[in-house]
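Complex shown without one protein chain; remaining protein chains in place.
Showing chain A:
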Amino acid sequence: MTTSTLSTTDRIEKQPPAWTKMLDLSDRALAVLLLAPAALLLSLIIVYPVLRLGYTSFFSLSLTSGLPAEFVGLDNYRLMIDDPVFWETTWNTVLITLITVPGALVVGMALALLANLPFRVQWPVRLSLLIPWALPLSFAGLIFAWFFHSEYGVVNDVLMRLGLPGVIWFNSPNWAMAAICLTIIWKTSSFMALIILAGLQTIPRSLYEAADVDGAGRVRQFVEITLPLLKPSIVVALIFRTITALQTFDIPYMMTGGGPGTSTSTLAMYIHQNTISFLDLGYGSALAVVMFLLSMCVTVVYLRIIRTKG
């Protein structure tokens, strides 16, 4: 008993280890200390590459030329302005974004509303929502390339059975773009649906019951209750979808390789071509900086919308 009392007293009187004094400095210092590892990691894998990208874009650096890197200022950006392929791929990227983002939103909303119905067994519905999302983009591209194949494709088969003429999808810029957009909408609407479904499930059932009693029909309930309460989920889904749409690469790469010509090539594919195929890191970096700024602009616009809507 005595021993134990003594040892307790000893423990109390003992000074805390020196390193813990650091923690006593201030809450601010502690916060910095705790955040430091994450900040360091983020700096290494995000901040540094972005800065390095910007830096490289001011150099003429082509690995095939055998010449050393040369500072050229804004030359790469000037080159871009006169480059018709840059404008074409940028337009294609914007077009894909303008078509597939609203397309995926509408289809995703419909899927989410469907999945939110009180099915007796929920998992097949949820699973069928998850499968397109879980499928790798390049697989989806390959699968749909076969679907749209002019001779063996299921799409032409269905068209012909309906008495309509088949289409040689990948020979025409417009049809090829249509096929790509349809594929992207199929692939990405499930992601939209998942985010919207999560939003739908946060809306209390009693609001619909109150609206029922208040006299609102289904359409009115959708417009007056569902849509306004889904706004935050929709904005989040749109931010993610728009940013990934601006980076579209895999699906057109696998389906058309950017063809016919460069009519379905995207900015990301052009960056890939310049940096990986032509090893022109200077020009490729400048293109990538433009894409980065484009994504940033979209994000800022959406975030402002969220902030103003409260």
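What we mean here is this: contacts are C-beta pairs under 8 Å (C-beta built on N, C-alpha and C of every residue); 3 or more make two chains touch, one makes a residue touch a chain; residues count from 1.
We adopt the following convention: contacts and distances are computed from a predicted model.
Visitor: When one chain of this assembly is omitted, its UniProt record names it as which of these: "Carotenoid 1,2-hydratase", "Sarcosine oxidase subunit gamma", "Sn-glycerol-3-phosphate ABC transporter ATP-binding protein UgpC" or "Thiosulfohydrolase SoxB"?
Guide: Hidden chain identified via UniProt as "Sn-glycerol-3-phosphate ABC transporter ATP-binding protein UgpC".
Visitor: Which residue among A:D83, A:D157 or A:E224 touches the omitted chain?
Guide: Only one listed residue reaches the unshown chain, and that is A:E224.
Visitor: Using the touch definition from the top, which of A:T64, A:S206 or A:S277 touches the missing chain?
Guide: That would be A:S206, which touches the missing chain.
Visitor: Take the complete complex as the reference. Which residues in chain A touch the chain that isn't displayed?
Guide: For chain A, the residues touching the absent chain are 204, 206-207, 209-217, 220, 224-225, 228-229.
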